[in-house]
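One structure, as structure tokens, below. Some questions next.
Missing here is one protein chain; the remaining ones are kept as they sit in the complex.
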Amino acid sequence: MPATNSPNFFKQSLLLENLACTRGGVALFANLTRSIAPGQLLHIAGKNGSGKSSLLRILCGLLSPSSGQVKWSGQSIRADAEQFNAQLIYLGHIPALKGDLTAAENIYSAALCRQETPSMHAVETALATAGLPSLAHKMVRTLSQGQKQRIALAQLHLKPSKQFWLLDEPFNALDADANYALQKCLQSHLALGGIIALSSHQEILLNTNNALVRVEL
Amino acid sequence: MTGALHLFTAMGALVQRDLSLVLRRKNDSLATLFFFAVVASLFPLGVGPEPKLLQLIAPGMLWIAALLAAMLSLNRLFADDFQDGTLDLLLLSTIPLPLAVLAKMIAHWLSSGLLLSFAAVVLALQFNLTGESVLILFLSLILGTPLFSLIGGIGAALTLGTRGGGVLLSLLILPLLIPVLIFGAGAVEAHQAGQSVAGHFYLLGALFVLSLFFAPLATAVSLRIAVE
Partner (left out) sequence: MPLSNINWFKYAAPQTFYDLAGKLIPWFAVGALLLGIAGLSVGLLIAPSDAQQGDAYRIIFVHVPAAWMSMLLYLLVAFWAAIGLIFNARLASMLALALAPTGALMTFIALFTGALWGKPTWGAWWVWDARLTSELILLFLYIGFLSLHAAIDDPRRADRSAAVLALIGVINVPIIYFSVKWWNTLHQGATISMTKAPTMASQMLLGMLLMAGSFWLYAIATSLYRCRTLVLEREEHAAWIMKEAQ
């Protein structure tokens, strides 16, 4: 059961209000309304090209919906973008990593954009938790797709944790072990009241009832 | 443990990061400098080696060569970040986007405009400019090249991911930089003619201050539009 009385429990909720999205003249989805409470996971399912990535980008504010709005803790995400940005972490379809930086430098650099300075120890711990302890000082361009994916995911282990996780096809290129580790990671985040929006072809199994909100595009 | 960063410290760290990326790919910066040198050498080859003539056209010609070299270097301001997805990180940053953009423009200037200004001093030797003229040239470029990064940055953001790349960017931005060229090259020419250069520098300074304020804002708006 989520530890709702714990002082560390996240409290904000997410509201999708009448979202519609049109890309290249094609209406991808319309009238999309969902409410997501702390501890819930929004699973965005659908065929390729159905607008899953677009929806995720709308949820974090990178894309404007053709109509409707996204509300975080009752306020439109456009109202105070920097405040909203401070509470989320977005991992796009392609791991946002610079090939000319090492794995550790990349994580450090991404944290910099959130005005955080994790210590080298914290970064190395995050990478170790993600199962990649030896890659901290390797140039990212020398690594495989799966390794890059896991480096991007390693950011989720950095403290302080953000409440809102937006993950675009996070299970891509992961082997069975990494896949399982990610599922456990998602579970524990939800237990803390986190909100996760993710797109994936595979089904997500959660051990809490009512924790899954599904959108089929 | 993580610590929170003050805004300007974060901006400084962004500048540092961009510069370390440039240092790992020195070729890009060096290529810009060599392009500058090549173009500067084309002029005498095109108009003849007459020293008096070269002395006359040198300020304008060096300014134009610097302008063209800067146009070509503007690509790397946002295009690489756009390609590998790290531009999203900037857009989702808690640092206000115009400030993050300004940090990138500063890093860009340090690795292009500033170097071009020093290179111009060396190249000016080929054109028989007096020591004082070279100094005026250097100062005009130091004040003018940031404008290449500032206003050019708007163009870089507008043309993100489009076909036509560098040529389109130059087509859009060069007309807007004409005043900078006029005042910058004009300062050196005024000095050569024995007139006062103060007016030119005041005007350049005014353009610089205006752009410092407006260009990052315009670029931020353009980035959001381009990424959607």
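First chain written, first letter: the chains are A and B, and each begins at residue 1.
As a working rule, a contact is a pair of C-beta atoms (placed from the backbone, for glycine too) under 8 Å apart; a residue touches a chain by one contact, two chains touch by 3 or more.
Remember, it's a predicted structure, so these values are computed and weren't measured experimentally.
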item: Touching the absent chain when the full complex is considered, from B:V15, B:A40, B:M71 or B:L158; value: B:L158
item: Positions on subunit B where the hidden chain makes contact; value: 154, 158-159, 162-164, 168, 171-172, 174-176, 178-179, 182-183, 186, 189-190, 203, 207, 218, 221-222, 225-226, 228
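We adopt the following convention: only the chains that are shown with their structure count from here on.
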item: Separation of subunit A from subunit B, taking each centre as the mean of its C-alpha atoms, in whole Å; value: 37
item: Subunit A - residues contacting subunit B, complex; value: 60-64, 82, 85-86, 88, 90, 92, 94-101, 109-119, 122, 158-160
item: Contact footprint of subunit A on subunit B as seen in their complex; value: 1-7, 10, 13-14, 17, 21, 24-25, 80, 84-86, 88-96, 100, 227-228
